[in-house]
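I have a structure I would like to understand better, so I am pasting it below and will then ask my questions one at a time.
The complex appears here minus one protein chain, its other protein chains still in place.
Which chain is which? They are A and B, in the order written, and residues in each are numbered from 1.
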Amino acid sequence: MIAELGHFALITAFILSLAQGVLPLFGAARGNSAMMLIAPAAAISVALAVAFSFGALVWGFITSDFSLALVANHSHSTKPMIYKISGTWGNHEGSLLLWILILAIYGGVLALGGSAMPMALKARILAVQGMVTTGFLAFSLFTSNPFLRLANIPLDGKGLNPILQDPGLAIHPPMLYLGYVGLSMAFAFAVAALITGEVDRLWAKWMRPWIMAAWCALTCGIALGSWWAYYELGWGGWWFWDPVENASLMPWLAATALLHSAIVVEKRGQLKSWTVLLAIMAFSLSLVGTFIVRSGLLTSVHSFASDPARGVFVLAILLFAVGIPLALYAWRGPQLVTTADFTLTSREGGLIANNMLLVVATAIVLLGTFYPLGLEMVTGARITVGPPYFDATFNPVMALLMVFMAIGPVMAWRRGQTARLRPVLICAAVGAGIVALAGSSFAFGFGIGPLAALGLIGWLGAGIGADIWQQLKPNGTAGIGARAKRIPNDVIGMWVAHFGVVIFMLGAVGDNLFNSEQVVRAKPGDVIQIADRNVTFTGVKQVEGPNYQALAAQLEYRDEDGRFFALLTPEKRVYNAERQTTTEAAIRPTLRGDDYAVLGDGDSKIGYTLRLYYKPLVSWIWGGAVIMALGGLIAAFGRQRAATKQASPQQNTASALSTPDGGA
Amino acid sequence: MSQMRLSFLLPLVAFGILALVGGMALYGTLSGSRDPTQLPSVFVDKPAPQTSLPRLVQTGSATGNNVSVTMFQGKPVLVNFFASWCAPCRAEAPALEMLSKRVAILGIAYKDRGEDTTAFLQQYGNPFQAIGMDADGRTGIEWGVYGVPETYLLDANGVVKLRHAGPLTRGVLETTIFPALEALGS
Partner (left out) sequence: MMATGLWRTHILIGIALLNMAIGLVFISATITPARAITAEEMLANPVLEERARNLSKQLRCLVCQNQSIDDSDADLARDLRREVRSQIAAGTSDDAIIDQLRAKYGDYVLLNPPLDRATLFLWLSPLGFIILGGLIVMMARRQRGAAIANELDAGERARIEKMLASRDSENRPKT
């Protein structure tokens, strides 16, 4: 009954979002307020309807309603409740409904807020949003209905893939979707701007919180996914250049470029057409990601069950949602071009360099991901483009970006100047040298690559530090405290976010260069040495879990003085319902590094294979990403401080509207 | 101005290429002309690898110690990699039985033990003219085998004409194997 109501709510949402997508555009074109007001009303209704529908589906999973085909195929009565709930989106149909839910909620939030926006602009934005939502609702209702019932109700479900029964999975997709789908708002802003042919600084100002929210969520979502792969897949790796990972990285790169270029539009009124293009590209890449995951064309450890027929529907959505705006851009884009009034050696130039490098990186990942498919279509040959390719092409571009990261924020707008720049450059260069030398003293004989990586870390870290010091040091008229109070939030956010990059690099480089590993076949009583630890393998124990049986190795960790400090129990689990075996690594994370232990094959006679690792600083990888997101959050609440210093908001609005490129 | 216009068209063109590739791939997969699970073999239109393997001794015939592909020189031959532990191999047993009347089949037991292979053949029938034992899978690697069952069709000169990965179903026989056999005049 509830599922049928949920289905009905979904159909209602489809009709409402269709209205939301079409009518307000006519209203905005004719200045008809009644038609324009349909937009927020419809958006809120759609959000409520989809929320109810999603709730109905979750209810089906919670109550283990096996008459629902989806629940029967992906759940089991003995699953812990949290995984019953998260199982809702551990499959294609449910995750698609989650995607639609977040789309609808974003639209609803804009409908409720955004009171400063002119009605016509808001109507157009919500209309574009509505069209995208309609497309996805159609996808769900016509090809991927989550509410299908089974004629013969099974006694119990088929269970959820054990690898997915994990707290990381519970949060990873919702967080990721908050990012992917959040970019649809920036997309809607951009398409609305193309429809009217006008972009102004207020437009960029209103768009900014949506970009930041999506970017922060996407950063966290990708970090979560990477961390989950690290502890769940048992290899200790955290990035594999897998097509689905690439699908999440590409929108992130584009969104990073977007949030930087939007700054230039907001502050200087420059780079308008470029920002519009980036906003379209970022969400388009989210959609391309959806295509990759759900069409089954690219093999990946992450794909849902592949179904080419669904791929056709996603391709159709892509053609409309990406093709039309890009055509619009080709037509209307040149109208948005403004005359440049800056030299290339200025902050604008630095941000252009940032954007160019990020877009090149995005293009590299896109090409590498699709090249095997493209080549196969042309010549029939099958090749693989794997991590070695991306390491050779993507990493140097990112390295260049890091170089500019220390320089760009220090340059002045318009003409650039060297007074502030030179001390920062000197500090950065010195920092680079120190870290490179210090790092290489830890381990002999480093090659050029590792030295360069260490140098980059020192360069960026020292550069940021020098910039901060320059801004804070007492300069005769004000002490540190007074100077600190005057720094706007978005500058603090930038420092924090860029610092997050340094932390991330320290983690990546620390783990890659300084890790230790031991692979042994051990019998009970054996002592294995790894890094500065002595590990005693005392044997294996049978463990019974809620829905699995496990063999757990008992590893006693002692430090150099023989003091016991941890017991690690890596497991090999057999899940009853799904009849699948998984390996659960035992990880002891600390700030200094992770102890990582994996139990391999074997028995009591010949002993067990044990793989022990010590990974220095590896959690800094995800810590750095979280710090980056934090910086974004700080910057999102950005203009508060600066605004109170300048004219009041009303005056700002009035002055902006009086300029030729005023709001729509 | 036209240079500028061109660069505004670039994103649309790039997207068009991407959509085209995706569309072609989807079309191919849906129409069946493209099977992503089939890896094209490197040996097609090349001589088969030189292989000499211990023969599986069955009660009765035991002429010579090793089997090799050259034994079948002068007529087309199917080389079928199978194993007793491989479920799809059981499914293709009837197909092999039927094929054995048209063409000689050399069976290679991949990573199998003699007694297990014998038991398998007793249960599901023996369509093979001869059987070689590839106990450690090294021969499989020589041939570029990546799973069982896999079937290679060689012409009279020992040149590989096609490779099929996966069980020989009715559909595969009709679309792939029979036409190839006819082309070889068998």
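The working rule: a contact is a pair of C-beta atoms (placed from the backbone, for glycine too) under 8 Å apart; a residue touches a chain by one contact, two chains touch by 3 or more.
All of these numbers come straight from a predicted model, not from anything done at the bench.
Q: Can you say which of A:85, A:171 or A:375 touches the chain missing from this structure?
A: Per the contact definition at the top, the residue touching the missing chain is A:375.
Q: Can you say which of A:387, A:488 or A:545 touches the chain missing from this structure?
A: Counting the whole complex, the residue in contact with the absent chain is A:387.
Q: Touching the left-out chain: which of A:339, A:441 or A:542?
A: Counting the whole complex, the residue in contact with the absent chain is A:339.
Q: Looking beyond the chains shown, say which of A:429, A:487 or A:551 touches the absent one.
A: Residue touching the chain left out of view: A:429.
Q: By the contact criterion defined above, which parts of chain B meet the unshown chain? Give residue numbers in ascending order.
A: Touch with the absent chain occurs at residues 1, 3-4, 7, 39-42, 111, 136-138, 140-144, 146-147.
Q: Taking the full complex into account, what residues of chain A touch the chain not shown?
A: 235-237, 240, 242-243, 299-301, 303, 337-340, 344-345, 352, 356, 359-360, 363-364, 367-368, 371, 375, 379, 381-389, 391-393, 395-400, 402-403, 407, 418, 421-422, 425-426, 428-429, 432, 447-450, 452-453, 455-456, 459, 509, 512-513, 515, 517, 519-521, 600-601, 609, 611, 613
Just so we're on the same page, only the chains that are shown with their structure count from here on.
Q: Using the average of all C-alpha atoms in each chain as its centre, how far is it in Å between chain A and chain B?
A: So the centroids are 42 Å from each other.
Q: Can you list the residues on chain B that touch chain A in the complex?
A: 1, 4-5, 8-9, 11-12, 15-16, 18-19, 21-26, 28-30, 34, 36, 39-40
Q: Quick check on the complex: what are the chain A residues that touch chain B?
A: 273, 277, 280-281, 284, 288, 291, 295-297, 299, 308-309, 311-312, 315, 318-319, 322-323, 326-327, 329-330, 333-334, 337, 366, 370, 373-374, 376-377, 380-382
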